[in-house]
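Every protein chain except one is present and positioned as in the full complex.
Chain naming follows the written order as A, B and C, and within any one chain the residues start at number 1.
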Amino acid sequence: MMDIEYIDIKSFRQTMLDRRAAGMDFLREMIGMDWEAEGLGVIYILENSATHDVEELAVRITERDRPQIPTVSDIWQIAEMYEREVYDFYGIEFAGHPDMRRLFLRNDWVGFPLRKDYDPSETINPVRLESEKNEEIVREYDIAEDKQLAELVEKMKILHYDQFVINIGPQHPATHGVLRFRLSLEGEVLRKVDIHCGYIHRGIEKMCESRTYPQTLAFTDRLDYLSAHQNRHALCMCIEKAMGLEVTGRVQYIRTIMDELQRIDSHLLMFSCMAMDMGAITSFIYGFRDREKLLDIMEEVTGGRLIQNYNVIGGVQADITPGFAAKVKEYCNDQKKRLKEYYDVFVNNIIFRNRSIGVGILSREDAISFGTTGGTGRASGWACDVRKRHPYALYDKVEFKEIIHTGGDCYDRLLVRLEEIVESIHIIEQLIDNIPEGDFKTKTKPIIKLPEGRFYAAVEGSRGEFGVFIESHGEKTPYRLKFRPMGLPLIAAAQNIMKGHKVADMITIGASLDYVIPDIDR
Amino acid sequence: MTMGFLDNTYIGNILTAVKSLLTGLGVTLREFFTRKVTERYPENRKTQHISERHRAMLRMPHDEEGNNKCIACGLCQQACPNGTISITTRTVTDEESGKSKKVLAEYHYDLGACMFCQLCVNACPKGAIEFTNEFENAVFDRKKLIMKLNR
Amino acid sequence: MEMKKPVIKSIPYEEFKDNETLEALIAEINKERTNVVVGKLDDLINWGRSNSLWSLTFATSCCGIEFMSVGAARYDFARFGFEVTRNSPRQADLIMCAGTITHKMAPVLKRLYDQMAEPKYVVAVGGCAISGGPFKDSYHVLNGIDKIVPVDVYIPGCPPRPEAILYGMMQLQRKVKVEKFLGGKNRHQKRGELPAEPIIVTNHPVKEDKEQ
Partner (left out) sequence: MIDFTSINASIESYLQSVLPAQVATLVECALIAVCAIAAYLVFAIVMIYMERKVCAAFQCRIGPDRVGFLGLLQVFADVFKMLIKEIIDIKDSDRALYTLAPFLVVMSSLITFSCLPFDNGLQVLDFNIGVFFIMAASSFGVLGILLAGWSSNNKFSMIGAIRSGGQMISYELSMSLCILTLVVLSGTMRVSEIVEMQREGWFIVRGHIPAIIAFLIYLIAGNAETNRAPFDLPEAESELTAGFHTEYSGMGFGLFYVAEFMNLFIIAGIATTLFLGGWTPLYIPGLDGFNAAMEWIPGIVWFLGKVFFVIWLLMWVRWTFPRLRIDQVLVLEWKYLVPIGLLNLLIMTVCVVMGWTL
């Protein structure tokens, strides 16, 4: 249950500045809301990166035609992206924001889909078969305090016509899905990077509002399919927390083990894809070869290779199979040997080292300001592991090391992932022999209703903090369900750190940040 | 990877580089001669192992007389998050007791939209439906993916 | 006339699914008789085409990862000669649409399809590409790519396992094998069957710039 402090819009900016000065340097989450009669609003979850104190603030505005809230994008860099998202979904304009474009939807989209009064009919927004026009001009709103409504003050060009602009994506082998970069080049050097996302925006959050709680579970696997277990774990945890349901020890063990297996899977894929992006196809195949063994183990238990549908409210879908523990142990031993091969063939290779060391450096301050949790943050020296910050499941009972590197470059980002594989194996080895007997699922009522209130739960996903926010009005469907994307901070940071590098470095940086687009777009 | 006094010199750089490249070549050479991991589908169709729990298609098991366990309660249809299942029922009157009850007329299932979340199977009170691991389902016609599960 | 049945190594004809649609297609193609020489040449060309299906790498979400698995060591679609995945649509023979297609992506898919050189094929992989799958109620998801491009093979699954993708590719091979490249009917006509393009609304969403 969250305790939210409402701030008056007049003192909003000052409050936010004060909070930042008080050490709240990590904007964990920014949630747009439509409370119908009570107006539109935004919930901010702030965290102190040193003490891990969390604070929840909210701001409301009753105006619906042109709601305006002062920006915080100059206080926390990530807010620039988050505010664009809120604008896209709720039409809230952020006064003072430098680039108020839609983030996910086409720029000719009609309406704001997450508002409760949105009309989804096909006649308003049909499938258009012509591409959207590139929007070179953006709106910027003046932040003048005395005015009632901030006015449009300036037109700014994203990319100038006299620049050599190339377009990478949305269908491009190195964008890991459907992300689109518009690059302004000078020779091979990037002068400006403009990232477009939304090519796989499926409106999951809106769909969840009309689904029962068990039905919402299925979507989490499809957000970031490489941390399917963790995502689902987070949502189950959030719902269980709201219901006041305790899961059995056996379930905790299974969930923790599965989360770590999934993490290994994701990190192996990250290594493979990074190798492929840099032209080392053979290393890519080695990574995949070993990943297949892991998938076999997971499939035997969960029935799925990628989309596993394993966690359910109150437990897991099915009990682990008898041979599970033995197979996992065999795999873990095998994988440790394989890791050396990765280092030999790819990581220590002089070509790779030259291409990744010192490339795309993200400083610790920027990492926190952008909120790039996960391996990317840890490669920049920020101890941001949710498993340590806000332990859940069994993570306060097992012993493991939080891998921290300080270089902040592409090389360190890869190293963090590879070393985390070892840590994950270490966690699994502590648990696998001690799984207690018990039920694999606590019985729940057929229809699940959550008590009124707001709930937030977070897990350490494969590439950062994955959070789930639920606002319940006591019904069997959530009033608002928001997922904290792990990838959005990453691409926000990417836009910044890519500048000044070469085209080839852009690919390296993209691969090392390890984003999964369906997770960004939701 | 240190070369002692040659560190960061012109020659030292060349030597470290060559050493790292040779290590890499060694790994691939070893793989060149190891046994390949490829599984020969479809040659191994008879012997290949697919996890029992793998979900590839929904099925309604029938006994020898062609009866199924479905009682047409519609819970699966309700549980389905995206309307993959549609059930039509008809009412039959039991001649002895005179009571009328709903029975299943047609059980339609759209394999092309199913997301294999298992909510329908979980919801079914009679265990009338289950997932199978028969994955060879590719067809040429979209209509073929909408299946009638009951006989 | 004896019907020409496409042969695929290791799987007998009868064990394939959806032979009815294929037979209907054969019947339609073979309405007009062609001479023997052209027929033989056609067989040769179709043999070449069916064994050299190079796919465009077009993966939008989860199914794309399974597609990568198909390319990796364990499933190895190189055995079928499919391994040359091209990143340029000009050089690809089929577009393997693996993943959800949203409203924003739809024009891109259509454009990629138009950029490909004939003969070209479309395979819809996974529930999302077939019907919108899990997201078919969403405001931003296209309910099946067959609304904008003609689809040759549907591979259901969410996501389909790698073997299922290989099976789908073999289905496509069968389809290619029965087609007529020379003289006969081929798939050019299929374009006409597409639904008419949706109505385009051109009004603008956000408020007009005040300066104007």
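Quick note on the criterion: a residue touches a chain if its C-beta (ideal position, glycine included) is under 8 Å from a C-beta of that chain, and two chains touch if they have at least 3 such contacts.
In this text, all values refer to a predicted model and were calculated from it rather than measured experimentally.
Undergrad: For the unseen chain, which displayed partners does it touch in the full complex?
TA: A, B, C
Undergrad: Identify the residue among C:16, C:67, C:80 or C:121 that touches the chain left out of the display.
TA: C:80
Undergrad: With the full complex in mind, choose from B:8, B:34 or B:47 the residue touching the hidden chain.
TA: B:34
Undergrad: Touching the left-out chain: which of A:39, A:98 or A:279?
TA: Once the missing chain is taken into account, the touching residue is A:279.
Undergrad: Please output the residues of chain C touching the missing chain, sorted low to high.
TA: 9, 44-45, 47-52, 73, 76, 78-81, 83-84, 86-88, 90-91, 93, 115, 117-119, 181
Undergrad: Which parts of chain B face the unshown chain closely enough to count as touching?
TA: Within chain B, the residues touching the omitted chain are 14, 21, 24-25, 27-29, 31-32, 34, 36-38, 40.
Undergrad: Which parts of chain A face the unshown chain closely enough to count as touching?
TA: 164, 166, 172-174, 188, 275-283, 285-286, 289, 345-346, 349, 351-352, 354-355, 502-507
The rule is simple: only the chains that are shown with their structure count from here on.
Undergrad: Nearest whole angstrom, what separates the Cα centre of chain B from the Cα centre of chain C?
TA: 21
Undergrad: In angstrom, rounded to a whole number, how far apart do the mean CA points of chain A and chain B lie?
TA: Each chain's C-alpha centroid was found; their separation is 26 Å.
Undergrad: Just give me the whole-number Å value for how far the CA centre of chain A lies from that of chain C.
TA: Once rounded, the distance between the two centres reads 32 Å.
Undergrad: Mind pulling the residue numbers of chain B that touch at least two other chains?
TA: In chain B, residues 37, 54, 81, 115-116 touch at least two other chains, as defined above.
Undergrad: Can you list the chain A residues in contact with two or more other chains?
TA: 218, 222, 289, 292, 307 - these are the residues of chain A that touch more than one other chain.
Undergrad: Residue numbers of chain B touching chain C in their complex, please.
TA: Spelled out, the residues of chain B in touch with chain C are 36-43, 45, 48, 50, 54, 56-57, 81-83, 110-116, 135-142, 144-145.
Undergrad: Which positions of chain A touch chain C when the two form their complex?
TA: 66, 104-111, 113, 118, 120, 123-132, 139, 151-152, 155, 170-173, 177-178, 198-204, 206-207, 210, 218-219, 222, 225-226, 269, 284-285, 288-289, 292, 295, 305-307, 517-518
Undergrad: Going by the contact rule set out above, which residues of chain C touch chain B in the complex?
TA: 8-11, 17-18, 21-22, 25, 73-76, 79, 127, 130-137, 144, 146, 151-158, 160-161, 163-164, 166-168, 170-171, 175
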